[in-house]
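Heads up, one of the protein chains got dropped from this complex, but the rest are sitting where they should.
As written, the chain order gives the labels A and B, with residue 1 at the start of each chain.
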Amino acid sequence: MSEPMDFLLWVRGPAFDVAALIFVIGVVVRFFEIFSLGRKANFSEPRGTEFGPGMKSVLTRSLPEPGMFKRQPLTILVGYVFHIGLLISLILFVPHIELFRETFGFGWPGLPNPLVDAAAVLSIVALLAALWHRISSPVMRILTTNEDWLVWALTFLPMLTGYIAYHRMIDPYPLALGLHILSIEALMIFFPFTKLMHAFTLFIARWYNGAMSGRRVVES
Amino acid sequence: MADTKTLGESLRLHGVSRRGFLKFCTATASMMALPPTMVPAIAAALEKAKRPSVIWLSFQECTGCTESLTRSHAPTVENLIFDHISLDYHHTLQVAAGDAAEAAREEAMHENEGEYLLVVDGSIPEGNAGYSTIAGISNLQMLEESAKGAAAIIAVGTCAAFGGLHKAEPNPTGAVAVSDIIKDKPIINVSGCPPIPVVITGVLAHFLTFGTIPELDEYGRPMVFYGQSIHDRCYRRPFYDKGLFAETFDDEGAKKGWCLYKLGCKGPMTYNACATAKWNQGASWPVESGHGCLGCSEPDFWDAGGFYNALSIPTSDVSKLVTVGVAAGVALGAATAGLNHKTKSNAAKNHGTVTVDDLEKTS
Partner (left out) sequence: MSEATLERGLNAFKEQIDAPVAAFFSSCVSCGMCAEACLFYTETGDPKYTPIRKLEPLRRVWEQEYTIVGKIKSLLGLSKPVTDELLQEWQELLYDSCTMCARCSMVCPVGNDIAYMVRKAREGMVASGNAPEGVKGASMRAVKIGSPMGVTLKAVEAQIKHIEADSGLTIPMDAVGADYLVLLSSMEIMNFPEYLEALAKIFKQAKVTWTLCSTAFEATNSGIQIGSSDIARELVQRIVDGAERLKVKCVISPECGHAYTAIRWEGPNLIGKPFPFKVVHILELLDELRASGRIKTTGLESDSMTFHDPCSLVRKGGVIEEPRNLMGMVTTNFIEMQDHGKWAWCCGGGGGVSSNEDAEELRLKVFKRKKEQLEQTGADILVTACANCRLVIEEGLEEYKMEMPITGLSELVAEHLVVDETKE
C-alpha cells in the first residue's frame, strides 16, 4: 500500500547513505591512486612558472580553439549545452540547493524553475545528440567502450527522472522523486570508478598540462 | 434503531430548504468533478436515500478525526448529512456504554448485514493485541468481526488509512492500516490528520447517491479529492516557480507570502484538497496561515525526514556521513597509495638499462 513512500524513504535513507559513502570513499581513494604515482623532479632550467599557467589552463581549456570548432562543431556544441544545462539543473535548482545546505551548511540563491526546466530540456536533448554522435562518428565509435555507454546512461537517467519528477509525469510523486534520487545514487556509486571521475580529475589533468607548458612559456 | 425516513425528509425536518439542499447537491457534484447535468440525479438519489446504518470503530487514534467532523462552528448541510446517518456505534459519541454499547454494535451488524457502512479511525496494533482493546476485545478481532458484514469500509484519517503516527519509526505497537488486514471488502481511504470534513461527507454523499464507491487512486483515496497535489493547487505556487522563498518564518519573504518549500513544505508530495476546500468553513488552510504542509494525508509522512526539512534532502546526517567517508577513504587510499608505490619502485628496481644492443626481441 505504502510502497512508493517506503521506496522514497529508502532511497533518501539507507540507499543514499550507501551511495554517498561509496562516492566519498571512492573519490578520495582515486585521488590517492593518482597522486601516489608522483612526478619526477624537473631539473631543466625553467623559462616560466608552473603554478599560474597551470591554473590558467584549468580555466582556458573550457574554451575551444576556433579551428577545432570548425572541424568538430557538434562535439563542442553538445558538450557546452549538456554541461551548462547539467550545471544549471544541478546547482541552481532550489530543491538541490536545499540538499547542499543540509549537507554542508550553506546555500545560495536558485533560478526560477521555468529557466531550470528549459536548461534541463536542452541538456537532455544534448545528451541524446551526444549518443547519436557517439554511434555515428567513426572516431568516437573506435574509442567507445562499454564503460562509455554506461557512463552515458548514468548521466542521462538522472536528467530524465528529474524532468519526470518535476513535471509529475509518474504518479505518485514519491515514486517519481524516489526514482530520480535512485538514479543519482547509481551515478554516485559508479562515479569514482568510471570516467565520470573526469569531473574532478580534469582539473588535475589541465593543471599538469598547463604547468608543463608554462615551464616553457607556451600558453596551453 | 434504523430510521425509515429518507434523507430528504430528514433534512426538511431539520429546517433545510429545498434551495439549500440543491445548493449542496451542486456543490457535491462540482466537488466530485461531475457535470452540472448530474445535479438533478444527485438530488433525486439523495432525496430518496435511506438512512444507512454506520458502525464507527475507533482504534489507536486521538479522536482528532471525530473532532474534525463534529466541531464545526456553524451547522452545515455536511453536518446534517452526517447527522442523518444512523450512527449505531461510535464509542466516543454514543450515549450507551459498556455491554449496552457492544450490544448496539452486534445488533446493527446483525440487522443490516451486508449493508452497513463500517467507518474506522485509528490504526490496529498487530504486534501485541493488548496495546489496544475495547470491552476486552482486541482491535484486530473487532475489526475482523465488524468487517465481515460490511458493504464497504471507510478508513478515516491517516492512522486507519496508512498506519499513521503509531506506525512511525520505530512502530512499537506494530501498528498497521485497515487495508493491511481486510482484503475482501471495498475500502475507501480518507486520509489526512485529520481529513477535511467535506471529504468525508462527500464520500458519504457519493455512496448514498450511487450506491458505489468513488474512483480511487492507488492509495485507495477518492480521486476527486486526492487527485492533485497541494503544490499544484497552491496559491503560493507562482512564487515557487519564480524562485521566491521564505527562508525563515519571520523574514520578508514570509511576510510577503512567498513559497514555504525551503521551510519544509511537503506540498509537492502531498495529495489532498486543502488548497481548494480549505478548513473551518473555508477560512484558511495551513499554507495560507504561513506554515508549510506536513504531508499529513500521505503514507509515512511522520518519517518523511522532518517537518522543517525540504523534501529532497536525505534523512540521515550527511555531514557526518561525509566525514566518515573521507576518513575511510583516506585509510583505504593510503593503503592503495602504498601498493602503487611498491609496484612502481619494484618496476624501477627491475629496470634493466636499455642499450642499443637490446633493441631486438628474443627468438
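Just so it is clear, a contact is a pair of C-beta atoms (placed from the backbone, for glycine too) under 8 Å apart; a residue touches a chain by one contact, two chains touch by 3 or more.
Please read all numbers here as calculations on a predicted model, not as lab measurements.
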Task: Hidden-chain contact residue, picked from the options A:3, A:148 or A:171 - done: A:148
Task: Contact set of chain B toward the excluded chain (per top definition) - done: 336, 340, 343-344, 346-348, 350-362
TODO: For chain A, enumerate the residues touching the unshown chain of the complex.
DONE: 29-30, 33-40, 42-45, 47-48, 57-58, 61-62, 64-65, 67-68, 71-72, 75-76, 79, 134, 137-145, 148, 151, 193, 195, 197-198, 201-202, 204-210, 212-213, 216-220
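Keep this in mind: only the chains that are shown with their structure count from here on.
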TODO: Would you kindly tell me how far, in whole Å, the mean C-alpha position of chain B lies from that of chain A?
DONE: 38
Open item on the list: Which stretch or stretches of chain A touch chain B in the complex?
Closed with: 1-2, 4-6, 8-9, 12-13, 16-17, 20-21, 23-29, 31-33, 35-38, 94-96, 98-99, 102-105, 109-114, 168, 171-174, 177, 181
Task: Footprint of chain A on chain B - complex, ascending - done: 162-163, 177, 179-180, 217-220, 229, 232, 240-243, 245, 261-262, 268-269, 271, 298-301, 303-305, 309-316, 318-319, 321-322, 324-326, 328-330, 332-334, 336-338, 340-341, 344
